[in-house]
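Only a single protein chain was left out; the remaining protein chains are all shown in position.
Entry: subunit A
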Amino acid sequence: MSEQIFELKGNLFTLSVLNLYKNDIQELSKQLDEKISQAPKFFYGAPIVINLKFISDQKVNFAELKQVLVALQLNPVGVCNGSDTQNASAKENMLSVLNYSQDVKPKVAKVANSALNTSIIEKEVYLPAQVIQGTVRSGQQVYAKDRDIIVLGAVSHGAEVIADGNIHIYGALRGRAIAGAKGNIQAQIFCQKLEAELVSIDGNYWISDSLQGDLWGQAAAIQYKDDSLEITALVKG
């Protein structure tokens, strides 16, 4: 005998429930179409359970109901709160009979009238810093997209760290550090030992020659100030 290749298990899923207040399939089709057109992607292929609670005394044409839902790109999977007759009829139409666990009284007026309100709000998303455990070696390049980068080691000669945010290097910076890469003049570079080949903030860069002042080989912070890069001691005073 061959090995069993499947397992049947119970699980919980979130399904959309369609509370049907009136047994009027044509009107439902019209109203649903309107609602869906406001957020077609959200509803596309969504599994739907039809709640029969408010029309449990009526004879429902499940074949037609199913057809209407499918035409709207929904996926009717079952019914709940139906009468025995309704349940039997639903089963004949390949709709599962489900137990409705939550008995919250639906707010009739609100659901019927309110249009689904979707608008897109643009908001800056704060991503946690990317942490590099150890040294970034010669020939390696790391890019922290939309975030800061923290290097728990050095950045070797011939290595490059790039971040759309700030760059924190807990060892020596001997290679290149490019902060605010996507355009952020506020971005800064911090390192324990400044021996860089190049530093750049929002496209403003200095190469090694320009960096070899008092803070060469020292713990330093680099920022953009008064139309130029500025190097200061990492810890002041």
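Heads up, the rule we're going with is that a contact is a pair of C-beta atoms (placed from the backbone, for glycine too) under 8 Å apart; a residue touches a chain by one contact, two chains touch by 3 or more; residues count from 1.
As a convention for this text, contacts and distances are computed from a predicted model.
Q: Unshown chain, UniProt name, "Tryptophan 2-monooxygenase", "Spermidine/putrescine import ATP-binding protein PotA", "Septum site-determining protein MinD" or "Electron transfer flavoprotein subunit beta"?
A: UniProt protein name of the non-displayed chain: "Septum site-determining protein MinD".
Q: Where the complex has a chain not shown, which of A:Y21, A:F54, A:Y100 or A:W216 is the residue touching it?
A: A:W216
Q: Which residue, A:K53, A:K91 or A:H157, contacts the hidden chain when the whole complex is considered?
A: Reading the full complex, the residue touching the unseen chain is A:H157.
Q: Which of A:S29, A:N93 or A:Q140 sits in contact with the chain that's absent?
A: Residue touching the chain left out of view: A:Q140.
Q: For subunit A, which positions touch the chain that isn't shown here?
A: 134-140, 153-154, 156-159, 171-172, 174, 195, 208-209, 212, 216-217
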